[in-house]
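A protein chain is absent from this complex, but the other protein chains hold their places.
For clarity, chains are labelled A, B, C and D in written order, and residue numbers in each chain start from 1.
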Amino acid sequence: MADSSTTLAGPASGGARKLSPRKRRQLSLAAQSLVLVALLAILILTVDGSKIQKSFFDFKAAQNMFPALFTVALKNTIIYAVSAYVLGFVLGLILALMRLSSFAPYRWISLAYIEIFRGLPALLVLMIIGFGLPIAFDGLQFPLDPYDKVAIGLGLVAAAYMAETFRAGVQAVPPGQLEAARSLGMSHSRAMFSIVLPQAVRLVIPPLTNELIVLFKDSSLVSVIGITLAGRELTKLGSDEAIKVANSTPFVVAGATYLLITIPLGILVRRLEAKQRKSR
Amino acid sequence: MADSSTTLAGPASGGARKLSPRKRRQLSLAAQSLVLVALLAILILTVDGSKIQKSFFDFKAAQNMFPALFTVALKNTIIYAVSAYVLGFVLGLILALMRLSSFAPYRWISLAYIEIFRGLPALLVLMIIGFGLPIAFDGLQFPLDPYDKVAIGLGLVAAAYMAETFRAGVQAVPPGQLEAARSLGMSHSRAMFSIVLPQAVRLVIPPLTNELIVLFKDSSLVSVIGITLAGRELTKLGSDEAIKVANSTPFVVAGATYLLITIPLGILVRRLEAKQRKSR
Amino acid sequence: KSDTSGGGSTSAAPGAPAVKLVKAGQLTTCTSLPYPPFQTEEGGKIVGFDVDLVDLAAKKLNTKQEFSDVKFDVIKSGAVLNANQCDVAAAGMTITEERKANLDFSNPYFDEVLSILTKKGGAKTLDEVKSQKLRLGVQTGTTSLDLAKDKGIEATEFDDAGKQLLALQSGQIDVILQDLPVVNDWLKKPEVTEKFELGETIESGNQYGFAVKKGNAELLKVINESLDAAIKDGTWAKTYKQWIGSEPKSTPKTK
Amino acid sequence: MSNAVEIVDLHKSFGELQVLKGINASVKTGEVICIIGPSGSGKSTLLRCVNLLEQPNAGQVIVHGVDLTHRDVDIDAARRRLGMVFQSFNLFPHLSVLDNVTISQRKVLGRGRAEAEKIARNNLEKVGVGEKARAFPAQLSGGQQQRVAIARALSMDPQVMLFDEPTSALDPELVGEVLTVMRQLADEGMTMLVVTHEMQFAKEVADKVLFMDGGYVIEQGPAAQVIGAPQHERTKTFLRRVLDPTHLDVTE
Partner (left out) sequence: MSNAVEIVDLHKSFGELQVLKGINASVKTGEVICIIGPSGSGKSTLLRCVNLLEQPNAGQVIVHGVDLTHRDVDIDAARRRLGMVFQSFNLFPHLSVLDNVTISQRKVLGRGRAEAEKIARNNLEKVGVGEKARAFPAQLSGGQQQRVAIARALSMDPQVMLFDEPTSALDPELVGEVLTVMRQLADEGMTMLVVTHEMQFAKEVADKVLFMDGGYVIEQGPAAQVIGAPQHERTKTFLRRVLDPTHLDVTE
């Protein structure tokens, strides 16, 4: 066994005697750890800890938010997101079918819808639903105000994204699947429903879950259309409370509550995606 | 040449004499066209056209918005979006490098950052930057208020998404490329910079352009942190004007102005994506 | 139920005046929170001077008052009323000629006084604000914004009074222009008085009124009647004292 | 006996690209035809035109007397006469092997579950994967998947079987099991059109070999003649490259 470290250097290592790459790597790691620890120490020493604690982690300010944080704000956030999701799902499915239809006017209508609603800020769409439409159509009523307004406003936007997701899902099924089905004598629609769609459904689960995360966050916009105390969601409650106590803790609490939902959902999405990538 | 249409029916066509599939398809198309035209006619007849025109396409209400629509609102929308984009890009790149680093603490920090900022609504982040931080850090000033606040608030969120985009881009370069480079004697970092990154850059152009679209739309949120007349962007101008004239036309005008930018960018993204798919 | 022009249902309570409400069984009030002492949330309920006065009308209609919290600019433009989101707008709202084009106002119930809240020892007047190029914060859509514009001051607009105060406290603006009762209410908080003080006050000669959708004469009548009654029987003065904290200088005229 | 498949002056273009420039060929019932030729010569396109996965631009495909290219033909019914096996198997990954083989029997031919399963099991037995009926495609080797695909096509009682490089995606060790099944099918008298690079199979099994290049049929005839004693220069070059790959000039 050859163990004379002088023979280990390759042609490019030049003349001078050097540390082995392994030792160099170890040294670099040690140096980086040191720098990191030093940075941390500086941060702790220079920043006024008690001030930060009082501003961002004020227990009393946080306490004020309970139980409304869960019984009102989180509940409403979920209601807004889920109801918009349901509407977006149904409408998105219809749009996707239109987009894949062989009848050109369907495709045009669907394409126009998708382009428009993917290009507008959700906030503007909410304003148009909340103020623009009722003013234009006198007597237009939203019986479940604000829940129906929010579901429609956010749902219309979500539908555009979901339609694209569905379409992409169908198109991500390898074309050989449709060809194999057709070559067995299935009609186009039979092949779609029995062979392509069942596979597309699996492909779209991760992006559809992602859309739910998006809607959770977009529900933060609803305060623009006017809501009651009972209709407040997380961002509104957080900002109301922050204003009341002139303290940032309620923002932190509201943010943490979002993360309670969005982070696990995000991890789920990535798990599903990884599984799909593997099975392919 | 066999042309007796009775022999054309396959085993499943049953006994009765039927229309050929081609004719059936033609009939169905004609029927669908008719239905569509009828629906359109009903819509035009039942809805009060002049009312809609007055509410959504009121020329005078639109006129009031000029020239501020372009000289102020669109200009600011672009400034907000682009400045947040630049910040997000730089920070996102750093985060991506940390995420791909072999030094575990870097990876953890980056992962935590990404998870948090992808899980929070941009609106909440803007409020924390606009109100939360200044309260916590007494005397914290934003010299370019509100431009710097917006760039930071939206940029912090964008950085999380861009970091994931960069990472995905690097990982989408086939592993064989890195292996080939290493097998030619390149070090890991040399292979990364000469071989992997140049290919990753091309892959991330479409999702990065998409992020710019997202930021254009997210700039609609800035009014929450308090802006001056000179700082108004499209949504704020639209809603201010709509309120002034009690008419929905300004919403429509603002929306159309967004689409002026987002739709062409969206088409560009899809072109680039299609080109990439083809070249693979 | 005759419901020709669309928009809600008739209050069904027996003996109550027949007024169409956007939501059956409740008088929906649009307001912009927080706006103490006129409307503010306390212990999960919305209370204040305006709240108590509108409650009188609600009682007359045999319904209870419910709230929708919106930005002030959509209140004063009539958007929320035209959108049938609520029956009445009550938000410490000044009656102006411009607003009258979009809303039908009740009889006035309060004299408007604007005021400045400033750092201790800071600029006391709008003129100083202008000459020293200080950052002035106003609430979107309010008469304060109009006044600032008239003075040629480029003000920063906030969605609600709460964010306005928060911006002052966090040093994002130097001076607030806001209605005096609101500023006085803020000055009850020690963390505000510690750093800030009242500057000049500006009597505009304008008055506050409640508002209904243009043409909703039935509801306007109920509101005016209940207001008149309250002024006559002293309820108004009592409520004033309770929320504003001082004796009223003058009493609104009754009709 | 009349021709099982007759291809008359078939043309196919993709946009500007002319892929088939007038193909004429006929297959008698029970015959096995192997189609060989360089990559891009249009072999797959020809096969796909035969069962109308691609719509030809001109020309006719007549299967047992029915003109599939006639505009009033019921294409789904017509396609049932032709079984197709793809290079990439194209099993339905969300269905078990048994369901893969029964689904079109039931949904297209309207057979009952019991009957369809009986036929499916017979065919799976025949191709040697009878014990895999409950498995899912992802659990099978490539050779097993391709044999299931053959069983699936057979279960629709096709009059003609089309194979498009059925062994090209397989590990060399697995090629044999698929070729064996195909040889067995040929022996039973199935009419077959096979695109393949397996010259040994063509030599031994094909009744006729058809050499394509550049969208034309350059040469056709008995296997021994086309592979053993090719007439055309292009055919000779192609066969030398494929049959004796280690003895070429680099600069060729």
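Here, a contact is a pair of C-beta atoms (placed from the backbone, for glycine too) under 8 Å apart; a residue touches a chain by one contact, two chains touch by 3 or more.
Fair warning: this is a prediction, and the values are worked out from it, not measured in the lab.
Asks: Sort by label and list the shown chains the missing chain touches.
Replies: Over the full assembly, the chain not pictured touches A, B, D.
Asks: From the list D:Val127, D:Leu154 or D:Leu210, pick the residue that touches the absent chain.
Replies: From the options D:Val127, D:Leu154 or D:Leu210, the contact with the absent chain belongs to D:Val127.
Asks: For the full complex, which residue in D:His11, D:Lys28 or D:His197 touches the chain that was left out?
Replies: D:His197
Asks: Give me the chain D residues in contact with the hidden chain, please.
Replies: With respect to the unshown chain, the touching residues of chain D are 38-39, 126-128, 147, 167, 171-177, 179-181, 183-184, 197-198, 200-201, 204-205, 238, 241-242, 244-252.
Asks: List the chain A residues touching the unshown chain?
Replies: On the side of chain A, residues 1-3, 5, 7-13, 20-23 touch the unshown chain.
Asks: Go through chain B and note every residue touching the omitted chain.
Replies: 174, 176-177, 179-187, 190, 194-195, 198-199, 202, 279
The working rule: only the chains that are shown with their structure count from here on.
Asks: How many angstrom lie between the CA centroids of chain A and chain D, rounded to a whole number?
Replies: The separation of the two C-alpha centroids amounts to 46 Å.
Asks: Averaging only over C-alpha atoms, locate the centres of chain A and chain C and give their separation in whole Å.
Replies: 38
Asks: Taking each chain's centre as the mean position of its Cα atoms, how many Å separate chain C from chain D?
Replies: Centres of chain C and chain D (C-alpha means) sit 81 Å apart.
Asks: Residue numbers in chain D touching 2 or more other chains?
Replies: Residue numbers touching two or more other chains: 76-77, 80, 108-109.
Asks: Which chain A residues reach two or more other chains?
Replies: Within chain A, the residues that touch at least two other chains are 131, 133, 135, 138, 185, 239, 242, 246.
Asks: Using the contact definition from the top, classify how the chains connect: line, ring, star, complete or other.
Replies: Looks like something else, not a line, ring, star or complete graph.
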